[in-house]
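One chain of protein is taken out of this complex; the other chains stay put.
And now, chain A:
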Amino acid sequence: MSGTFLGTPAFPDAAREALEDSQLRRNLAHATGTIRTKRAGVVGEVDEWEQLRLAGEAIKNRVLRHLPDYLEQLERSLTAAGATVHWARDATEANAIVVDIARRHATDEVVKVKSMATQEIELNDALEAAGIHAWETDLAELIVQLGDDLPSHILVPAIHRNRAEIREIFLREMGNAGRAAPDDLTDEPRQLAAAARAHLREKFLRAKVAVSGANFAVAETGTLTVVESEGNGRMCLTLPEVLVSVVGIEKVLPTFQDLDVMLQLLPRSSTGERMNPYTSTWTGVTPGDGPQEVHVVLLDNGRTDVLADPTGRQALRCIRCSACLNVCPVYERTGGHAYGSVYPGPIGAILTPQLRGVGSDPQTDSLPYASSLCGACFEVCPVRIDIPEVLVHLRGEVVEAHQEAARLPSVQDMAMKAASWTLSSAGRTGAAEKAAGLGGKLAAKLGRSAPGGRAVLGALPGPASAWSDSRDIPIPAEESFRSWWKRTDGGRSRTEETAGDRSRTDDTAGDRSRTDDTVGDSSRTDDTSGGRDEA
């Protein structure tokens, strides 16, 4: 993965700036709250949700643990179906492949469907440098592109813009990029969408080459899938003569039937819909229908490094639904930009440091600290990625990397900076205190007793030991004073709830979502008590 968004300060500084931007906070709180509620509703409809999550986890584990075989199978299937397969070790190679294909068709523009992989490799910049315009066609991406801006949320990348700003951007910029917005454009969403429809339609009808990503790539059949809402994906996948799809190597599914699990998990987790408006699948070239020249670029760009870490590997199960963002108390308050990566939120905090490697960039190294370890992200994750586990693991890696460079104090500084950011506001402290309670339960798994029976966090296994070796860390109380006060009405009432239940009665953003996922919750509690027996 190429560098951070240029000049992005380390997470605590960027977060502080974002916290001061009240519009961003308001919009984000509204967005994450709305999507969270919708998600909880449609997930609640599915009785077997937990079994589906387990199936999703297992399918992705099966692929990841045997990735080379599945990649070779995918390549054979795609080739047999008439597609051309390319392999790219990194962003530079992938970009060069796409630029080369566009050049061979003598075009100076391509249309694009929103894709995290092409954002990750900064394809648009590479195309631009080669004199080829890349038109983003997703409404939010169009807003971001015309506003010369950065996306702030995987799912709703323009959530930091309000309707008045969008109107201004459209009026000011659309004319420079093609069909201008009508002069009498209001800030009514329906009108803004209509302006985008008219602006982009001429580009869809004219474009020779389209670039997409893919949500899934089926090894057995060579089928690629794009899940979307607006129909811009269908336009790109269907109208141009040439289609290039940049696909991360972790997107593989073993069989066509495996799509059933993923197509149940993804829309409900992502936009909180039973199904997204449009899903397209295509298998190579279909004579007489759609692009007659189909390319697939299989992208590594750090993914094999992630794969090499048996704990961190699970991050590659991610299907980019963004559910973890919407429940994250840290994300809700800081927004996506503070993470300095195309992958924001809890998933970004574990994926970005692994893709880039730790120990060289302070911004990247601060990401594993951009969390209160509250566990809400795990509970909503449709493929059961244990994000808190990976965060703790990566903190250890960061410390180890810096120890090797004999710069341990600076890391502790960094952790303290993150802590001071957390502690400097009452709201954040509330979230963090509860998190510490959950963290305490997690820690109990690995804990031991100090003289006098006080539970302390012992040495963590592996690289994390560097983090805990320097001194014994007292295990945080399972329940903070503030949450005890609230629960018991200042000690006036007594309840017999278990620790696991207690956290669920609290009312911060992160916890609310946990009410719909009790199975996940109780399994964590089981883990913890199992761990305590060992101690």
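The definition used in the following text is that a residue touches a chain if its C-beta (ideal position, glycine included) is under 8 Å from a C-beta of that chain, and two chains touch if they have at least 3 such contacts; residues count from 1.
Here is the rule we go by: contacts and distances are computed from a predicted model.
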Task = Given the options "L-lactate dehydrogenase complex protein LldG", "NitT/TauT family transport system ATP-binding protein", "ABC transporter permease" or "Fumarate reductase", say which is the protein name UniProt records for the missing chain.
result = "L-lactate dehydrogenase complex protein LldG"
Request  = Have a look at A:His66, A:Arg103 or A:Arg179 and name the one touching the chain we're not showing.
outcome  = A:His66
Ask   = In the full complex, which of A:Arg89, A:His105 or A:Arg172 touches the chain missing from this view?
value = A:Arg89
Ask   = Thinking of the whole complex, not just what is shown, which of A:Thr221, A:Ser269 or A:Ser366 touches the missing chain?
value = A:Thr221
Inquiry  = Suppose we count only contacts with the excluded chain; which residues of chain A make the list?
reply    = 27, 30-31, 34-35, 48, 51-52, 54-55, 58-59, 61-63, 65-72, 75, 81, 87-89, 93, 137-140, 143, 156-159, 162-163, 166, 189-190, 192-193, 196-197, 200-201, 204-205, 218, 220-221, 223, 229-232, 234-235, 237-239, 249, 254, 256-261, 263-264, 267, 271, 273-283, 286, 288-290, 298, 300, 304-305, 307-308, 310
